[in-house]
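Yeah, one chain of the complex is gone here, protein chain that is, but the others are all in their spots.
Showing chain A:
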Amino acid sequence: MITLRQLTKTYGRGGTAVTVLDRLDFEVPTGRIAAVVGPSGAGKSTLAQCINLLERPTSGSVVVNGEELSGLPEKRLREARRRIGTVFQSSSLLSRRTAAENIALPLEYLGVTPNEARARVAELLDRVGLADKAGHYPFQLSGGQAQRVGIARALALRPSILLADEATSGLDPDTTRSVVGLIRQLRDDLDLTVVFITHEMDTVRQVADTVARLDHGRIVEQGTLVELLTSHESQLGRSLQPRRGHAGPEAGTRTWFVTYDSTVVPGDWIQRVTADLGTAVHLLGASVETVHGVNTGSATLGIGTDDDARVAAALARCGLSGTPDDGPPLGPRASLGSADAVSGGFLAGAGRVRTGTLEDVA
């Protein structure tokens, strides 16, 4: 269990001070995988570093498994950090150590006997599926294998918390899927509490139980993955939908972007809507998948009527929600860019605070 209360982190002081985390509240229940997303520079890495106290928060509290970490002296912190495993972005293995020696690092620091360490490392290598790569050096490992070594190293001291900051960035989709699968498997087996930071929405849909969006130093929106994916109103939910390009509309039809807005959308909804409206419904693009046992997804439709209210009602009867989409066919899925964020209205009053925050909080 991780609880952050009014967490503030300010870098620098005086005129150049930048408040990266601004009185942030966040909670991850035990055994849950919480994805944290947000634009570049939002403070995601800073958030992770405040949880394992690699960075000391300026103010606020960090409670991990009931222990308040923010006030601990360095030596006690080192002990606390051993209960938190951290997976870093690729290329954070020591280049002069083999995979096994890299995994042994935390055990060495703790002062575990070489025999015990060897046994534990073998167990961990097995766990991440790299038993045959023990003697390989980092340059001999693929990106996915290196990341698995990183995960094994993070688990060496049997932590209850796993922090992963961009752990799958730079990996190809298949490798990402296998690393994500490993993390979920480990969570199930070891009851880990996981904070998974990424900017890849496809990865979030694969890994997360809950999703939080960080922007300008605050959690501006959060919910369970299914809730978010089945809520058309949620900006975060919509940005989580895989949205690729779609076919162009035919003359006389109006384009709609539709998302599954409930957990009980019937499988034959296109026929139902067509029958309901008594007009052609063209499928221009769609992506539907099962997330945690619930069908979720989105579709782009061409509908041969101008009566928006009737269309919306027909969609609603099938548990769908849509908005007319008159723009040009969408390119690659819009990211959580700032243009998106401004229209969302979540940002009201959440502008980046510069100087003066310290005093305000204290």
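Quick note on the criterion: contacts are C-beta pairs under 8 Å (C-beta built on N, C-alpha and C of every residue); 3 or more make two chains touch, one makes a residue touch a chain; residues count from 1.
The rule is short, and it goes like this: contacts and distances are computed from a predicted model.
Undergrad: Name the absent chain by its UniProt protein name; which of "ABC transporter permease subunit", "Anti-anti-sigma factor", "Thiolase family protein" or "Acyl-CoA dehydrogenase, central domain protein" is it?
TA: Going by UniProt, the chain not displayed is called "ABC transporter permease subunit".
Undergrad: Which of these touches the unseen chain: A:Gln89, A:Ser160 or A:Thr224?
TA: A:Gln89
Undergrad: Decide which residue listed in A:Glu108, A:Asp172 or A:Glu250 touches the omitted chain of the complex.
TA: Once the missing chain is taken into account, the touching residue is A:Glu108.
Undergrad: Give me the chain A residues in contact with the hidden chain, please.
TA: Residues touching the hidden chain, for chain A, are 49, 52, 54, 78-79, 81-82, 84, 86, 88-89, 91-92, 94-96, 105-106, 108-110, 137, 139-140, 153-154, 156-157.
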